[in-house]
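For this view, one protein chain was removed and the others were kept in their places.
Letters are used for the chains, namely A, B and C, taken in the order the chains are written, and counting of residues starts over at 1 for each.
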Amino acid sequence: MADYKMHILVCGGTGCRASQAEQIVKNFKQELAQKSLDKEIKVVTTGCFGFCEKGPVVKIIPDNTFYTQVTPQDVTDIVEEHFIKGRPLKRLLYHNPKNEFSVTSAKNIDFYKKQVRIALRNCGFINPENIEEYIARDGYAALGMALTEMTPEQAIQLVKDSGLRGRGGGGFPTGLKWEITRKVQNSQKYVVCNADEGDPGAFMDRSILEGDPHSIIEAMAICGYCIGASNGLVYIRAEYPLAIHRLKIALNQAKEYGLLGKDIMGTGFNFDIEIRYGAGAFVCGEETALIHSMEGSRGEPTFKPPFPSVSGYQGKPTNVNNVETFANIPVIFNKGAEWFNKIGTEKSRGTKVFALAGKVNNVGLIEVPMGTTLREVIFDIGGGIRGGKRFKAVQTGGPSGGCLTEKHLDTPIDYDNLILAGSMMGSGGMIVMDEDDCMVSIAKFYLEFTLDESCGKCTPCRIGNKRLFELLEKITQGKGTMQDLDRLRMLSNVIKDTSLCGLGQTSPNPVLSTLDNFYHEYVAHVNSKTCPAGQCKALLKYEVDAEMCTGCTLCFRNCPVGAITGEKKMPHYINQSLCIKCGVCYDKCKFKAISIV
Amino acid sequence: MPKIKLSEYATTTIKEVCASFNHNEGELINVLHQVQHKLGYLPAEVQELVAIELNIPVAKVYGVVTFYSFFTMLPQGENPISVCMGTACYVRGAEQVLDEFRRQLKIDVGETSADGKFSLNALRCVGACGLAPVVMVGDRVHGRVSPSDVKKILAECKDGCLTHN
Amino acid sequence: MMNTIQLKIDNKELEVPKGTTILDAAKRNGIHIPTLCHMKLHDMNIENKPGGCRVCVVDVKGRRNLAPACVTEAENGMEIDTHSMRVINARRTLTELIISDHPFECLTCAKSGNCELQQLAHDMGIREIHFEGDKSTYRKDTSPAIIRDPDKCIMCRRCEMMCNKIQTVGVLSAINRGFMAVVSPPFEENLDHSVCTYCGQCVAVCPTGALTEVDHTPAVIRALSDPTKTVIVQTAPAVRAALGEEFGLEPGTLVTGKMAAALRRLGFHFVFDTDFAADLTIMEEGTELLDRLQRHLNGDQTVKLPILTSCCPAWVKFFEHQFPTMIDIPSSAKSPQQMFGAIAKTYFAQKQNINRNDLVVVSIMPCLAKKYECSREEFSHDGNPDVDFALSTRELAALIKLANIDFHALPDEDFDHPLGESTGAGVIFGTTGGVIEAAVRTAYELQTGKTLQRINFEELRGMEGIRDATIDFDGLPIRIGIAHGLGNARQLLEDIKSGKSHYHAIEIMSCPGGCIGGGGQPYHHSNSEILKARQKALYSEDEAKTLRKSHENPYIIKLYEEFLGKPMSHKAHQLLHTGYFDRSTTFVEED
Partner (left out) sequence: MKIKSLADLRKIKDEVQEKIKLRELGENAENHVQIKVAMATCGIAAGAKDSMNYLIAELDSRGIDAIVTQTGCMGFCYAEPTIEVIKPGKEPVIFGFVTREKAKEIIDEYIIKGELIDGVIPVNYKTIEEQ
């Protein structure tokens, strides 16, 4: 065992697996065996490294060499160069887009430099299907400590002292939630892990479950000890087959090792975990809806109080936390509240994981201390905007959040600052937009999502959001009036003010924040019937500039509807009655001969 | 006595699944997951039997089936195509890709082509945001898809079908 | 320590018990907060508060958003404004939103004048809808008794609550989600494809025109104006205690005499009373009870006890679907409506020398299931139904108004003979506990041969969902159970199924309160006091009668003498008894 001199860590997250990461692992094993290196070099499939933009990624230990966008065919070269010849395979190294230098060590990649990985500490580090690797990383030590050295009250105090707040969106203090549930008298209580990540564009919960499932199991057991529950339930999206698979393996291992079940570590504490599946409903992220769904009903939220901590699953006191919140728990026990307290800002302790996506260079999963600015995230970690375009906005908090602009870039990110800025933390989606994104369309996109996902129980969300969406549609079609803009705002405020659950209460945020920050774009759509970003199909037309066109026929060949005509080496022409405004010609043209008018 | 027609296979499958969950009505969603997994979809007849096996009104089963987007009452095509419409994919042009699929297949989202070869769905974030826009055909993920790739993806599927036969 | 809290609503200092909602706190103190989805029948354990319509939102000082008054508990020190600018704007916007997804059909809607949404729009002073857009539309559905127009559904969920929680029938459920969410039977099929019992409680609580009854009035008008037809009418006991409400009379006002007069003015050739048939039912059902009891006491193992009443067609359909293995337990006696029809089209038709095809029997019922019942195949003879049409109390009121009859000016008139004479026992058939009390009055005397000293059985009366009492039949204790509301009935049935039931006889009525709370009665708009007043009215009419035991009804005695022979005779069996069907779903293998 100890003979391994090197480890090859291959990212086994969903993103990288989609790009044949499993084949890469197979090829490595084969190639190493062929070269008789299989006794010296170990191949490990790990959870997500976070740097999905450059996936599949492979990291060589101990020198930290970081290979990006590896294909199964590259394996022979890596083995040959890195292990036989002893030098990094340059062509697969990460290239810093700022200076075009290649970077060997993962540590020197900008994407990782400012990150502090607590919740993601084991993702991309251990083999998630091997409990021993987790134990080697102090796994289950926190549970052991809580069970043997602390009373539940002391353990809760520790969580309270750490200042940890719920990472699912609302930011409710975790320790306080546990304390409330503990104080409710009932012989049967439940610990629920909310893994129904529904925010489109956020995938941290999935990554944690795929990369470090034991940390969730351990944290749930600790929570069970604290609140006096011996049953845990993980409510997980059925769309996450890999996370489910790894969680099941982890549960079985934990049972096998006696870390779940009866009389854990000889302390008399019993705890077991079952899996419940979501079935595609964003609203089930709301805890009352989630509980109804776990009970086999429609996932409709109910009015709180009673809170789940008093009457939850099967009417019993239930503590619901999301995956990322739980992932923080074992570390807090191992390293202490004080240590955790030093990270982050005064009211928002610790770190937050963000799914950085959209028009940034480095799409991926990142974890930064609370208080990091948006600028650091987008420009340092994210590597700035793709294709040298101009930054326009960033949407945090998914469909519940708002669009923040240039003026918010230096705002330190924490729960309260984001709310002050008109957005929210949400589950941690962070979508970056550039000058080509029409903000009215973005607001419409989010509204369409909410519309699809509204449960339909309360009037403002069921009908109000539909009307909001229709107003936005009218505007993007150039049929809006200035009165519609007032209506948009008024209706948004009523929906916020009167909706039953968090989904409806926050659904107008994308509209309100874009109205606040990009009013001029709305006005352009209404008054001059133009879309400044050139995105609203009804308001734009693609035309060929005859002078610029070289007649290369690239547009002609790529047009999906045959709307482009023209002889080779002669200026081409777009037939407007056939054009579906898909923008392919515009993207393909190398001579900037196609313009949007 | 209303009579409902159901194949023997479906009947046995449903009864087995329900029994494996102890006919517990709280497990309705898990039951539906498994039944759909095994039978492909959840037509009315199937829901009727699930209701009887779990001793709950069929109205409740139908209410649940129509609430969750994962459940379908229509058979899926041989090649279920899902276009990710998560935000990351959306801002990188997923809508145009979806439009192109619609155009090429002449079906709308949620429908299956007349020959049963393709069905088209929009889904929310498969978490492969680094590959945006993403299209899934069955379990296979296609990353960084542009509208002009659509034809190729469909052709590949058709080839796949031919070789399968 | 008093368990009360203090708060301020609209600057008024109030003290209310802990646990009171803001809505109730306001109501107790004369402050009206508009509601729509909320519904509560006090003292009857029926409440619907999904907190969905949001019309009742109020401004609570210090709260981020507005609070729905129907579900928010009042807290000590709360300061609440029920009509601030913010509240009024939100409330009006919400109302407009609901209307924006509602057909503009007020003028022709069956619910016009009784529609709670219409009332709300009026109260809010809505003059214009600022939001236009798509409307959610669905297919309409008609059945023998109930019409669904889901386009008018506002997702208040009252019907769903009644159908599932109170009645445990489980036909209606919210389906789809978001804008397309609506309440519907499974697979959006028609109600007649479902296990619906047509109890009509969904119609009774629907605030809009989404659920209404099938209108039999045009057919009745046609029959009345057909010179070849003899049209007779029977009126169910609960109608007389509620019809007055439609004409602005106090709930609980008995209008028996005016009703008979009105029916005569409408042109019915004979105005009869279902109460007569109720007395007849007691003769048959009571005899059947005693027969089963006697056989049981004699050690007959095959005899089924308890015996269950079978007057209520929704109840009959309920057990046919839900308890198909127990269809031999209820009494085989037909309901009074159908006994009346059977006797009318034989005995009465012969007496009058009318071909049954030229005799039209119309019934006035507090019930929608009666429309379905009279359409059941076994209740017709060569395609001619025993009862042709069943009008609800509401439809009768509409008919009276249509015929320009000044209801208030009408004199009190009597029913016609021979099918119009009834005892007090027949009258109390309209309320929960009434059928069994009537049965006890007769069965006691038939069994013991003694005269009852005490005619009022208070122990059988009340509004509790499930009640029981033991009646001393001269040394023989008869254990009696009573349930109203099908959910309560289900409980008693489950007990029988599992062998835990110790009753000899059980009375079941589908509607809360019995027929007085039927789905065809004037809308109670969630006021349970109305139901109590109707109940009281029926007991008072019973009290006022000289004859209060069914077997003392001279016309019943005559009927047996002239026509039927004796209770449970062959002829009685043919005309007055029926059988039940297994309506459960079965599966067959696909070819």
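To be clear about the criterion, a residue touches a chain if its C-beta (ideal position, glycine included) is under 8 Å from a C-beta of that chain, and two chains touch if they have at least 3 such contacts.
Keep in mind it's a predicted model, so treat the numbers as computed, not measured.
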item: Chains in view touching the one left out; value: A
item: Chain not shown: contacting residue from A:Tyr140, A:Trp178 or A:Phe269; value: A:Tyr140
item: Residue of A:Met6, A:Leu176 or A:Val310 touching the missing chain in the full complex; value: A:Met6
item: Of A:Thr71, A:Thr148 or A:Gln576, the residue in touch with the unshown chain; value: A:Thr148
item: Residue ranges of subunit A at the interface with the undisplayed chain; value: 1-2, 4-7, 9, 61-64, 83, 85-88, 104-105, 107-108, 125-126, 130, 132-133, 135-138, 140-141, 144-145, 147-148, 256-259, 265-266
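Rule of thumb we're sticking to: only the chains that are shown with their structure count from here on.
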item: Between the pairs A-B and B-C, the one where more C-beta pairs touch; value: A-B
item: Inter-centroid spacing, subunit C versus subunit A (mean Cα positions, whole Å); value: 54
item: Centre-of-Cα separation between subunit B and subunit A, whole angstrom; value: 24
item: Rounded Å distance, subunit B centre to subunit C centre (Cα mean); value: 44
item: Junction residues of subunit B, two or more chains touched; value: 60, 63, 67
item: Multi-partner residues of subunit A (at least 2 other chains); value: 281, 298, 452, 455
item: Subunit C - residues contacting subunit B, complex; value: 164, 169-177, 184-187, 193-195, 581-591
item: In the complex with subunit A, residue positions of subunit C that touch it; value: 50-55, 57, 65-66, 68, 71-73, 86, 89-90, 93-94, 97-98, 100-101, 130-134, 154-155, 174, 176-181
item: Complex interface listing, subunit B residues touching subunit C; value: 1-8, 11, 44-45, 47-49, 52, 56-63, 66-67
